[in-house]
Structure formats: C-alpha cells, structure tokens
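Could you have a look at this structure, given as structure tokens, before my questions?
Of the protein chains in this complex, all but one are displayed in their positions.
Moving on to chain A:
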Amino acid sequence: MEAAPLPRSRSRLGPLLFLARKSLLGSRFTFALLVLSVAAGAGFQIPNTANLAGFSEALLEEELRHGGGDVRVEPREKRHFEDGAAAAARVSEALGASVRAAVPVLVLPGAVGKGGRFQNALVYGYDFPGEPALRPFHLTSGALPAPGDANGVLLGTSLANRLGVKVGDAVDLRIILGGPPGGAGEAVGGPPGGAGEAVGATVMTVRGLVSGSAGAYRSAFLDRASLAEKTGARAAASAIHVHLDDHFAASDLAPRLEARLPEARAVGWKEDDPYVTNYLAANRTINAVSYAMVVAAISIPVWALFHIHVLGRRREIGILAALGFSRREIFGLFLLQTLVVALAGLSAGAALGYGMLLYFDAYPIFSWEALVVRPVVTAAVLAGPCLAVLATTLLAGSVPAWRAARTDPARVLRRID
C-alpha cells in the first residue's frame, strides 16, 4: 500500500490572533479584571521605583556633592595641612583624571551668638566663591562673601532662625582654635601662660543665609584664609574634600590615595558616612520588597483568572484540537491572550504611573532643606518596573496556557456538556 505524502502547513499567527481576540472579547469581565490587576501593579511600581531612585540620587547629591565630597582627606599626624591649596593639588595629582575637584576646607567647632545667646555651630573656612555644583551649602538669600572678606559670614538658616538674625545683622562668632595659644585670639580657662583652649572671638556681618541637609543649615561659612589666620597658619586646611565623577569609585580610590600620600588619611564616603550607605541600602531593600509585592499582586490574579478562563474553555480547546490545532498552537493561543493582557495592562499602568509621577513631582515625598526628592524619570528607571510587570504577567499566564495545551481532547469531547 502506497503512503500518501503527509500534509504539511505552517503554523499561522492570523487565525491564532483572531481566536485570541474573540476569546478575550468573549470574556470581557475577566479581561477587564486582568488588565486592571496588571495596570495596578505597573501603576504603583513605576512611581515607587522612580521615587526611590530620586531619593538615592538626592541623598548622594546633597550629602556628597553639597557635603563632604566623596573622599575626605586629612593629615595623618599633624593637626592641619599647612598649605591647603598645595595639599589639594597633591591629592588631585595623585588621583588623576577621576577627580572632579579637590577642595580644601578648614572646619573648626564654634558657636554663633546674638545678644549674648549662643548656638553651637561648625565653622567652615571655605574658598569663596567655589564651584556652585560642589559647594557644601546652598545660598538662599544675600550674597557670598568676597575672597579675603575677613568680616563676612554665611549662616545656616536654622541657626539664623534660632538666633533671629537676618542678612546684614552683626553676630558674635566664637571659634575653638585648639592647641596651645599662639595665634590670634584670647586664652580662656587655661592656666595663665600655659597650654589651654584658644578661642577666637570676632564680630562678623551676616552676608547671606545658606541651607543644605549635610550640615550647612546649622553651620557658619567664612573665608578660609581669614579663619586660618586665627589659627596662626594663613593657608591651613583641616581637610581636603575630594569630589569624584563616580561616587562609587570612592572606596577603591581612598586606599590608593593613602599609598601615594603617606602623610594623609583618606576615607571614602561609604566608610565615613554609614548614614548614606545605610539609606541607599534601605532604598534598595524597599524597592526589592515593592517589586516582590507587585510580582505577587500580578501573578496571583493573572494566574487565577486565566486558570478559570481556561477551565471555562475546555470544550472549545477540545474542538480546536479536533480541528487540527496542535498543543503548541493552543499554548500559543492562550499565551497570546496573556500578551494582550500584559500590553494593555502595561499601557494603562504606564498612564496611571505617569499621573502619579506628575503628582509626586509637584508634591515631593520628601522635602527638607535642599534635600527634595523628586521621582527620577529615565528610561533606565522605567524599564525595571515595565519589564518586571511584562515578565510576571507572561510567566503567570503561561501556567494556565500550559494547562490548556495539556487538555485531553478525548476527555472533554466525550461529554455533551
């Protein structure tokens, strides 16, 4: 007996798409619920991820760019670098191209007073005007002191509020210069003529008010040379703040810097500032937990609703099998429906998410001093939630689709339902 050639045709998308559309439209309510659950997942995860990315970004920006820099370099033995600018130049040279700026500062403990009432303050000697993007403060009113301005001071807003001073007012500035008396300033509390704390006392004029969450709000900033003069070393700096292009290179660069400059101690922000490190880690954890919630919140209803959808179509599946649709095509038919749900849900969710992003941009989730957290809307940030939602929906939907493909047509067709 001669065998006839076996029939051969290619699987075609057209009939499957048609059947998928009819199948979904035949279960509009289920379809709507499916789209809703995917949309809710995407709509919440998009602003969540964007806000948390905004939080991390704002924190790094404020704490490092407008704070102590990425690496803090201090003298290992001595109290100060005698020549801050020269030390900063040595640091720059030692680190090479990865350094954006090396800024010498002279930070001393002190107090600011008005009418006999004093408030604790860090006193910063800074080389005005400095690079605006890397200043350890944000000028909120008034003007920067000119370089060499020996009488001008910038006051943190919180300090100014507590003292009730404004731009143009005079304030008493007390600075603990440290070490044995020798420079300008009067000795107090020590044995006469012996070693004791030297305190500089000056009347200064408030040139401007500054904010900044890294500490500026309760600090005073004045010309570094004028402050240094009070310590007896005209060019002194207590530290060099090193700004890098890449924050996350700090931990690697700090030890390399110490190897090149044995007289200096270099600490990266991760080691120096566990607050920021912990905050970033917390953000990552919250984001991961939020992702997990979204995965659960999408996969459970998608799985359950598609499961019910498939159960309700067992006879139809049997008929399609009898007509000549292969298991692979039946799997594809239900996976296509999942894909339609995923894309429709993602579109609706992206619209919802966009609305939430607009809202959070107008009403930031965190706003204090210059630390204002706005959602970061970049392709990289948005890709995460979108891909997670897409993958979750497809994976959750593929389980019932696989069950549909495993339906035994003989069993379901034997009954007359």
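The rule we apply is simple: contacts are C-beta pairs under 8 Å (C-beta built on N, C-alpha and C of every residue); 3 or more make two chains touch, one makes a residue touch a chain; residues count from 1.
The definition used in the following text is that contacts and distances are computed from a predicted model.
Remark: of the listed names "Nitrate reductase subunit beta", "Fe2+ transport system protein A", "Glutathione-dependent formaldehyde dehydrogenase" or "ABC transporter ATP-binding protein", the one matching the undisplayed chain in UniProt is "ABC transporter ATP-binding protein". Only one residue from A:Gly14, A:Gly96, A:Gly116 or A:Pro262 touches the chain missing from this view: A:Gly14. Of A:Ala146, A:Ile308, A:Ala322 or A:Leu358, it is A:Ala322 that touches the chain left out of the display.
Not every partner is drawn; the one left out touches chain A at residues 1-4, 6-10, 12, 14-15, 18-19, 22-23, 25-26, 315-316, 318-329, 408-410, 413-414, 416-417.
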